[in-house]
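Written below as structure tokens is the structure these notes are about.
Just one protein chain is left out here, and the rest sit where they should.
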């Protein structure tokens, strides 16, 4: 029990009575009024200030992740708000809890695939793409970032995100590789496999120099923003109680009728 | 059990195979590349597009709420990440759960106070301020938005937020009332009671036409952004396990020594 | 910044390489095989071992709170599981987040009312009951623990919980007061106001010497148990995706049709 404590440190922010400093910048004097919210996130996450080009791409990428209609996550948040309207924060938290391997969490896949494939500095992108597709096929796995159950033949977000990257000089080798992977996959599997939003986002986070593991975090912060909008709507135009009553009645109808 | 279902509706977003539309705007065509993240939040929340002036104020206000160093909320998120690094979303959720009546949730107070005070269209702001302070004093309550345990004599965020509002033509009667309440309180209680960041934010959300109940939501979305940065740092430079071991050892030392 | 650290301590448990001790009892030797789960909870919470009578009442009370069918909390948990099946813990967490002022959290109300009313040692219970009802009526509030939207004319759990308390010698002045409050309210309001399960539970927690503030905690721990059962069922017989798709389609149908 005579453990020697190891020091802890955080390099993000500090404050004193008259100062608040984030990543070395004075919050009131150098940040407020000078940056937009996404730029501040970029600074807080990476310690670097986004260039105007990076800012445009990072803003577009985050906006893409904010709102997807009445998702399971939104329904969880609205149900939670119905039970605890005094704890709006807990309703957002409940909504975030489900952003895992099935929804949103998948954004990480494409980012990691592209990052790993180019980590050794390969420049023969077509060869790298062929290798990726062959490897996935052999493992009978699914290529992250391709195909979409609803958005077909193309995911309308992808060409727009790639165009924004292009306009801002950020359409580099990760975007190129993602496109080659898509083309190779369509060739090999002989069917339409359009690059979906998570494929585009995975390419762009790499172009921005963000580590793949932070990508799920981008989805989480974006959805937190979207959930607040849904909770505000729930407070004015509720649906949770109605959805609950319908579900409760239907789900146990067979038990009730078996008895009566 | 023959309940007639009531219809449900949401006016935020919809999508089909080739379209994604948020608040009536085509996401790829009219939003991506045309708005920044905070503007998109403003649109999603209110159905209105922020003017350039509103955009600057809304961005500043949200940035103010993102990052406050190693808060209890951040420690909860880091502890959670240490136990479930595969569920980054759950770590952010855990951090948000504590944004309640003691921290962050208090932002609502000032916004509600100002909103209620001017709901009847009063124009005699000094009289309104005097009434607010007298009422709080009588109830032996605390005036929301004034004073700060660390940031004194002034909270450095407040003058900057008010200056940004001024520069953008959004320093209206809510800002004026908040200032009058502060001055009146200092006079009545005869001590320094500077307007803190939550007082400034409560005034600005009213200037932006946002309902007071959404204010806690702004804090929640902003902190979600900040928590992602802390979790990324925790993944690279961890402190949770060290903090846990120190706490565990110290907290039960008296029990161990009583036995041996 | 030269703050002197204050010591921290916890009196619940400690362990060394060969021992695990909870509330002064050796976990393997004195607890495992000697107590049931609820008794262990009672010990962990209070530091006291439940008598056999207290054990029967505490078990019955907790069981009452475990399962109420397909509640909003259950739906939130199932939605979360659908998105993050690898994080079962986050699905339970999401379900718990909504146990607030509208559902479950209300158990606290009756417990607090009874506790406060008898805190001064009053023995004239009918007078105390009359005072409670009159006070609530004056404030135009609702008496906690009375009435139920579904379970009428009586809540079938209440007579059974009171009978178990009676059989175990734990039907004391809190149970008597709850009954008197119910009778007085029916008299004053001239309508059926049966004591509901939360009224019965509020009386029993007081009989057990548990502080009112822990009552919400009992609901939370009980529901955590129930949520695990629902998540297991969801994993075998899912409904979340179906409920989501129905809701999403219906809620935005008016937006889609307005466009096409």
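Per-chain numbering from 1; labels A, B and C assigned in written order.
As a working rule, a contact is a pair of C-beta atoms (placed from the backbone, for glycine too) under 8 Å apart; a residue touches a chain by one contact, two chains touch by 3 or more.
Worth saying up front: this structure is predicted, and the values here are computed from it rather than measured.
**Q** Specify the residue from the set A:30, A:53 or A:86 that touches the hidden chain.
**A** Only one of A:30, A:53 or A:86 touches the chain omitted from view, namely A:86.
**Q** Quick one: say which of C:24, C:172 or C:211 touches the chain that got left out.
**A** C:211
**Q** Just checking the interface: what residues of chain B touch the absent partner chain?
**A** Chain B touches the chain not shown through residues 1, 16, 69-73, 75-77, 79-87, 90-91, 93-95, 97-105, 239-241, 243-244, 247-248, 251-252.
**Q** Take the complete complex as the reference. Which residues in chain C touch the chain that isn't displayed?
**A** 1, 3, 5-6, 8-20, 22, 27-29, 31-33, 35-38, 40-41, 44-45, 56, 59-60, 62-64, 66-70, 87-90, 92-94, 96-100, 104-105, 150-152, 154, 156-157, 159-161, 163-164, 167, 211, 213-214, 216-222, 224-233, 235, 237, 239, 242-243, 245-246, 249, 256
**Q** Counting contacts across the full complex, list the positions on chain A that touch the omitted chain.
**A** Here the touching residues of chain A are 7-11, 13-14, 16, 21, 84, 86-87, 89-90, 93-94, 97, 247, 250-252, 254-256, 259.
Just so we're on the same page, only the chains that are shown with their structure count from here on.
**Q** Roughly how far is chain A from chain B, centre to centre by C-alpha average, rounded to an integer in Å?
**A** Computed from C-alpha means, the inter-chain centre distance equals 22 Å.
**Q** Specify, in ascending order, the residues of chain C that touch 2 or more different other chains.
**A** Residues 16, 84, 86-87, 90, 93-94, 97, 247, 251-252 of chain C each touch two or more of the other chains.
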